[in-house]
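Heads up: the structure comes next, in structure tokens.
Missing here: one protein chain of the complex. Every other protein chain is in place.
Each chain gets a letter, A, B and C, in the order it is written, and its residues are counted from 1.
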Amino acid sequence: MSSLLILFLLIPLAGIALASRLRRGKHFFLLSLAMVLLDDLCLLVGVLKLPTSLPMKTADGWLYLDALSGWHLLVMLLVYTAGSVFALDYFHNDLAGGRLNRATARRYNQLWLGSLWTMTLTLLANNIGLMWVGMEATTLVTAFLISIYATPAAIEAMWKYLIICSVGIAFAFIGVLLVTASLQADASGVHQLFFTELIKATGYNHMLLKAAFLFSLVGFGTKAGLAPTHTWLPDAHSQAPGPVSAMFSGFMLNAALYCIMRHAALVNHALASDQFTSRLFVLFGLLSITIPAAFILYQRDLKRLLAYSSIEHLGIITLGLGLGPAGCFASLLHTLNHSMAKSLSFFAAGRLGQIHGTHKIQQIRGALHSTPLWGVALAGGLFALIGTAPFSIFISEYFMVKAAIGRGATVALIIFLLGISVIFVALLKQMIPMLWGEGNIERQESSSWSGIMVVVALLTLLLFFGIYLPLPMHNFLNRAAALAGGLQ
Amino acid sequence: MSSLFWLILLPFAGGFVALIDGRSRTRSALWALAGLTGALAVAARPVFIALASGRSSTATLPWAIIGEQVQLVLDPLSAFFLLPVVVLGLLFALYGSAYMRHYHAEYLHHGVHWFFYNLLATGMILVLLARNGLIFMISWEVMSLAPFFLVLFHDREKKSRHASWVYLVAGHLGGMVLLLFFLLLGSSGHGLDFSTFQPQLLTPGFRHLLFGLAFLGFGVKAGIFPVHVWLPEAHPAAPSHVSAYMSGVMIKMGIYGILRSIQLLGGPVLEWGILLVLAGVISGILAILFALAQHDLKRLLAYSSVENIGIILLGLGVGMIGISLQQPVVAIFGLAGGLLHILNHALFKGMLFLGAGVIQQQCATLELDKLGGLKKQLPTTAFCFLLGAAAICGLPPLNGFVSEFLIYCGAVHGQTIGIVSAAWPLLLSLAGMALIGGLATACFVKVGGIIFLGSPRSQHAVQASETTPAMYLPMLLLAAACLGLGLFAPFFIQLVHYPLSVLLPASTTMAPLADATTRLKDIMWITGVMLCLVLLLGLLRIILLRKRQVAIAPTWGCGYLHPHPRMQYTASSFARPVTLFFEAVLRPRVQRNVSEKLIPGTISYTSTTPDSVTRYGYTPLFVGVTRLLGILRWIQHGRVQLYILYIITTLFLLLMALAGGWI
Amino acid sequence: MLTLMSLLLFMLVLTNLTLLGSSRLAFCIRTVAVQGVVLGLVPLFGLQPFTLQHGLLSLCAIILKGGIFPWLLLRGLRVARVKREVEPFIGFNVSLSIGFFTLIGSVIFASRLPLTGNNNTLIIALAIFTMLTGLLLLVSRRKALSMVLGYLVLENGIYCLGTAVADHIPMVVEFGVLLDVWVAVFGMGIAMYQINREFDHTDVDRLTELRG
Partner (left out) sequence: MSFIALILSLALAPLLLSIINRSKAVIAGRRGAPLLQPYFNLTRLLQKGVVYSDVSSGLVQLSPVVNLAVLCCCVVLVPLGPIPAILHFSGDFILLAYLMGMGRFITMLGALDTGSSFEGMGASREAFFAALAEPAFFLTMAGLARITGAQSLNDILQTINSEHWLHATPSLLLIAVAFFLVFLAENARIPIDDPTTHLELTMIHEVMILDHSGPDLAMIEYGVALKIWLLAAIFAALFVPPGTNVLWLPLFLLLMVAIGMLVAMVESSMARLRLIRVPQLLISAGVFAGLALFLEFVQ
């Protein structure tokens, strides 16, 4: 069964290889969709067995899947599936209009599958260094997804993304080095720097381990878009094509955060207390919740608006990691909810951008009248993002508050509530004129099946998890949360 | 499956089908109506049982939502609040089905409207049935979200877009406070089930804090001064039946919440009662003053809703004081008055809003000074509206008087008992209600007189004409209800018997309720006599005037020969003495244009009175926060080198902190 | 052997200071190449007993950093036809003096580090110094190219640190790292090329369209 993990890595590669064989533009997209669906299939086969068969190891321990990475794998495949389906709708016109020629289409899909591959590697890597390699690789692959349409702005965004994230990730590597360095000479049982070994190992040099965590926190944090190292994020998100931006905030950020979780678990276990990491998580979480508020208030570009809201939500997730097991539970749930809501919003933003020819909030008016489907999608996504019930984000935020109260983190709770309140007010103010009022373009009735399917599916999921949390999922999340906490 | 589930399911289903079938104006409305009718049919029995025998019906969802067991309970208190939700919900929807034909159908437009209308009903029902903090909060949020879309029905007008924003911001922030309240309360016991809360474990200070949170959170929904600001925005923007539903029924959910939270916190404390009284007096007086100063009918009605919430709070406050001092008479009279006023306000305020809707459609405006003389064109509406006006001023023999009378009695009784600590708030409520009543009379004489009496001030007002039965039938029914509740109060007061017993400590005697009944009987006689006298004198008058000349002449204008409708007393001039006297609070914006020339040209004087709280409270606050956060924006200046510097600095600082042993 | 080692380290310092001080891009590229070679050699004459894998790794490193990167970058320089000047925000003398002080600082810092089990604090000191130099280049230079160089120097520093502190890093990871660095530089090269095409300049600090 655990050979399945290798499949996860093989399928995208196969896709990349196949892509060079195809001829027609649309086929590339169908191909990557097929590959992602295959992945889903593997996951489902795994999922059916998940509770029993996890954790599973393979390739003499190099690949490893436990509840935590399994959960992230689930989220990732959800985002990629949605993204691949939506891509059919999004690029349809560009393919027809010739704005997207065959070579570019091929490149796009190869990169898309490539990014899938690198992220899968990050999630499955049991080796602390290999995980880093995977993470760095995501940067390099996705960078070219941003500039698939080589507009000046896109290139600028890509350049900044590339430089900032590379530097950040480089710091993360110092973190990796310091972890190994912090192992005393007598550290037994560590041969290959596997997490499974490191977590068991004893006799760390605590000072160095803490330093290591600081490096990986800042390093991966840069990639995860934690303030104040989030600076690349709005640029990249606003310039990338719709599906890509969705994938960026839908999962890539979470992947980076996942790496931090792993390190944190290590540190917590070694220090036998989560106090050290909790403080840092709360600090960065609150920073990332408050700083975007300013930008959302003044934002003039829809996709940048969404990007800042991603920073905010990553902040919420980080905050949760600092609030003990209950908090970790809330964070992981929030990861899923945010990924769904944000993908939906970015899809809508992408299409609305195409239809209106701009992402300027000023020039998108009355979307619900002019483009009902995408208007509804944007409305649903944004209402979910600002945390109104019965959308699922309300639930995860509820768990967050509960965790904060349980932990007695009053100050953090107050700042958190103030932050999300400001963002609620600002975002609502921004969205109302975009969705309601007189539409500024003539009405567009036609919308493709893929578009409708994605919107309906995501909205349904958001509402479903808003009022119902299946018990198996609940237990699974609890296991994952325990792993993220690192203290058994 | 228990009837309570159907009670939730049917209205929602109706709305959902309406949404799907939303292209047709008629069918979508019918679906919604069907759903609500179903709800009414299902609700009838349990509600009757709860109110007549005090037995509460229960239902438990077989599966757990988000780890919380879903238990639905319809106890007398919930039943009492459920009554208007289902009955008036249906009536207003009936009115709405006719009202909405006015607007051409867009893509699913009407379907969306009816979907959210029914969703609002469903949300309120769930709020009343929920017995678990989380479930309560979810349904509360749903209930707050639905009207947002209803207010946006005229979304092409900037006004309603702004209104909806204000509304949802208020609603959501309030909801956040409530979430905090429930979770803090839950942290005392284990779990969020109402049954598992353990208020007795809390320190008094913490209980005060919790009640403060609840009062704030629910107060926003109820529209208590100074967190009332969403009402005067949202009510004018929404379609009339929605305004009626919101102002008549939805804001009462805030009151329900306050009552429920007091119950959850283990009974009231004297301070809470005093707080309620103070809030009531302030809301009542200030709101009615602002109402007097308004020129837009629906905006005025919105303020008057705030005023009535104030009266309700007064009643409940008096009751709470009574409970906390073991004064059953004060307690029962106060609470009974408060609860009855909830019902009464739902009736007459609903009717007034429906009337406003008719006027809006017939005259295409709600500017008081553009209306006038409508009594001739809209006899039915005029009758209902004036009746409602009398009722809302609490004048006998109408229902408004009954509830206010009970509250007065409670307060007066409080004067005769020796306890000083209770006496002064009760005295305050006494004087406050008197002043509120007087000002309300002034306000609604102004409204009724300017709109329906005199001669028309605009062309539209001349051409107005009565509309379809579907629109005035609900109004007539409500009018009948107002009169009936007023005349036969001794019987209707039994409605509050069991709801009271939910709120009162178990040991309390219900004797005072019987006392109240006897008093109301006496009142019934007198009002009966009064009606007979009216008939007799009317008859006498007719007899006297038989075969005498009855001349019709122009109104005597002090010798001025060419009177003109524009010369009539306007709404603003009617309210002038009051607004002048309370200028310090109202701060009206005045544009006057008086030419000092020998032969004066056109002279104009207009005054508008925007909400002082918004003007001097919230707007500056929001602007301030925005400015403050604006400073942060320099972070994102676009220079990549500095971005990298951020990373380095962050890391450096953290390492320093580590070296310094701070983390 | 140690003498040779110290020679290498001396060259490392020298290259860093040169980078801080020199104004010609092409020259900087070559200097970085030299640095790459030097760092490639360090492990061989350094700490661990010589194994085939280490040899292979160093070989790759040397080829990559000493051969391919300079070639790529010089080509980029030619294609882009950018002005051959570095155009720093911070003047050369200042950068040099900063570099000097960082050197001292890092030596002191390294001597304080609680690194147990290995006695090569000097290498660590120089590793830190190299990293700091790289960062200094990153934040203080205008041209896209010089930022790439800064990134490379940073990587070199980290590589050096790795050789010094981490003795259990598996080969696979080492190669993975090298691969990543390679792809990164390659990507940056392409990015530079595109920037040059779209903006007809490679002044990074003039890329401020996206803000707020």
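We adopt the following convention: contacts are C-beta pairs under 8 Å (C-beta built on N, C-alpha and C of every residue); 3 or more make two chains touch, one makes a residue touch a chain.
Owing to the predicted nature of the structure, the values given are computational and were not obtained by experimental measurement.
Q: Any idea which chains on screen the missing one touches?
A: Counting the whole assembly, the omitted chain is in touch with B.
Q: Among B:Y99, B:Y256, B:F290 or B:F405, exactly one should touch the missing chain; which is it?
A: Among B:Y99, B:Y256, B:F290 or B:F405, only B:F405 touches the chain that is not shown.
Q: For the full complex, which residue in B:A506, B:I552 or B:I603 touches the chain that was left out?
A: Reading the full complex, the residue touching the unseen chain is B:I552.
Q: Can you work out which residue in B:R27, B:H460, B:R519 or B:R615 touches the chain that's missing from view?
A: B:R519
Q: Kindly state which of the options B:L386, B:A464, B:L485 or B:L651 is in contact with the chain not pictured.
A: Hidden-chain contact among the options goes to B:L386.
Q: For the full complex, which residue in B:G89, B:G334 or B:G449 touches the chain that was left out?
A: Considering the complete complex, B:G449 is the one touching the chain left out.
Q: Considering the whole complex rather than only what is displayed, give the residues of chain B touching the chain that is not shown.
A: 372-373, 375-376, 386, 390, 393-396, 401, 404-405, 408-409, 411-413, 415-416, 420, 423-424, 427, 430-435, 437-439, 441-442, 445-446, 448-450, 452-455, 515, 518-519, 522-523, 525-527, 529-531, 533-534, 536-538, 540-541, 544-545, 548-558, 563, 565, 567-569, 573-578, 581
As a working rule, only the chains that are shown with their structure count from here on.
Q: May I ask you to sort the chain touch graph into line, ring, star, complete or other?
A: Chain contacts: complete, every pair touches.
Q: Tally the contacting C-beta pairs at the A-C interface and at the B-C interface, and name the larger one.
A: A-C
Q: So, comparing each chain's Cα centre against the centre of all protein Cα atoms, which one is closest?
A: Minimum centroid-to-centroid distance belongs to A.
Q: Roughly how many whole angstrom separate the Cα centroids of chain A and chain B?
A: 44
Q: Taking each chain's centre as the mean position of its Cα atoms, how many Å separate chain A from chain C?
A: 31
Q: Could you say which residues in chain B touch two or more other chains, in rising order?
A: Those would be 633, 636, 640, 644.
Q: Which positions in chain C touch two or more other chains at once?
A: 135, 138, 147, 204, 207, 209-210, 212, in rising order.
Q: Under the definition above, what is the set of chain A residues touching chain C in their complex?
A: Residue list for chain A touching chain C: 62, 127, 129-130, 132-133, 136-137, 139-140, 143-144, 147, 150-153, 155-160, 162-163, 166-167, 170, 173-174, 176-178, 180-181, 183-185, 190-193, 205, 207-208, 234-235, 238-239, 295, 298-300, 304.
Q: Along chain B, where are the residues that touch chain A in the complex?
A: Counting only chain B, the residues touching chain A are 64-67, 106-108, 134, 137-138, 140-142, 145, 152, 155-156, 158, 161, 164-165, 168-169, 172-173, 176, 179-180, 183-184, 186-187, 622, 625-626, 629-633, 635-636, 640, 643-644, 646-647, 650-651, 654-655, 658, 663.
Q: Could you list, by residue number, the parts of chain A that touch chain B in their complex?
A: My answer: residues 159-160, 163-164, 167-168, 171, 207, 210-211, 214-215, 217-218, 222, 228-229, 231-232, 234, 276, 279-280, 291, 293-295, 297-298, 366, 368-369, 372, 383, 386, 388-390, 394-395, 398, 401-402, 405-406, 417, 421-422, 424-425, 428-429, 432-433, 436-438, 466-469, 471, 474.
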